[in-house]
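Every protein chain but one is kept in place in this view of the complex.
The chains carry the letters A and B, assigned in the order they are written, with residues numbered from 1 in each.
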Amino acid sequence: MRMLRVGRWITAIGLVLLASVYVRALSFTPIEQSQGLAQKIFYLHVPAAIWAEMAMILVGLSSIFYLFTKDPRLDRFAASSAEVGTIFCAIVLTTGPIWGKPIWGTWWTWDARLTFTLFLFLLYVGYLLLRSAVPDPAMRARYAAVLGICGMCEVPFIHLSVYMFPTLHPMPIVLQPGRPKLPGSMLTTWLLSLGVFTLLYLGFVVQRYALSYLREQLEAVGEVGHA
Amino acid sequence: MPENGNYMIAAYILVGVILAGYALSLYLRARRSLRP
Partner (left out) sequence: MRSPKLLRHAWAVASKDLLVEFRSRTAILSAAVFVVLVLVVFNFGRDPTAVSNVDLAPSILWVTFTFAAILALNRAFQLELENQSLDGLLLAPIERSSIYLGKLIANLVFVALFFNVPVLPYLVPLMALIALATVGFVAVGTLFSAMTVRTRFAELLLPVLLLPFMIPPLSWAVLATGRLLAGRPLSEIVGWLNMLAVYDIVFVTLAIFLFPATVNE
């Protein structure tokens, strides 16, 4: 199946480039003075966070279009973006505390940003659970779309909270009004990493989409469970 | 400068495992669907 092959290639390239980002981040990027080596987690944590949120927004957008057009391709895409988004969100939630422990002295705090990232994760899990709880494909797609749209609308409120609460979480230094405060070499590494995560998101979603399609074929023939 | 390289290593390994693991999961699931 061609789409599957394309997806696998993109993912493979992404993983290879990920390795190069690793090398660059670990050996060829300067160490940040006050935080030490642990700061380098930033190069993985932030791009993953960006795509974790983007994926949810894309789930929402495709859900809106699905409700208007009832095109199953949009539903397949939504399901795929949700699954991939969950993975990236898991990365944020694990690398965050690992970074936080040496810097702030604690694995977890119920500060706004952390809490809401946790709840982004719960949004994803809820979405996947809802999908698995509805056997009828048309109803599943409709319900998932409703939840997806609500989830997407929730994201800005999650974002806004960073600026409302006093927090341990560092204020955004790359995505902020004005020029990024990150010095040259670090910025390059970060951008490279963002590119890799973008590629991986694409590769994963394409593969997951193809998988959805394959399963639908099997479902139609009466073979097995769920797309 | 603080001595926290271990955390960095742990995080980098973890991310690698998650991403490679997910890629593998996708590969295997598709393969299973292709020859039921």
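Heads up, the rule we're going with is that contacts are C-beta pairs under 8 Å (C-beta built on N, C-alpha and C of every residue); 3 or more make two chains touch, one makes a residue touch a chain.
What you see is a predicted model; the values in this text were computed from it and never measured.
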| item | value |
| --- | --- |
| Shown chains touched by the chain that is not drawn here | A |
| Sole residue of A:28, A:107 or A:157 that reaches the chain not shown, by the stated touch rule | A:157 |
| Contact with the hidden chain (one of A:31, A:61, A:134 or A:182) | A:134 |
| Of A:145, A:194 or A:210, the one touching the omitted chain in the full complex | A:145 |
| Residues from chain A at the interface with the omitted partner, ascending | 67, 112, 115-116, 119-120, 122-123, 125-126, 129-130, 133-134, 139, 142-143, 145-147, 149-151, 153-154, 157-158, 160-161, 164 |
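Throughout what follows, only the chains that are shown with their structure count from here on.
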| item | value |
| --- | --- |
| Approximate Å spacing (C-alpha centroids) for the pair chain A, chain B | 14 |
| Of chain B, residues touching chain A in the complex | 1-5, 7-8, 10-12, 14-16, 18-20, 22-23, 26-27, 29-30, 33-34, 36 |
| List of chain A residues in touch with chain B within their complex | 1, 4, 7-8, 11, 15, 18, 22, 26, 31, 33-38, 40-41, 44-45, 48, 87, 90-91, 94-95, 98-99, 101-103, 200, 203-204, 207-208, 210-211, 214-215, 218, 223-224 |
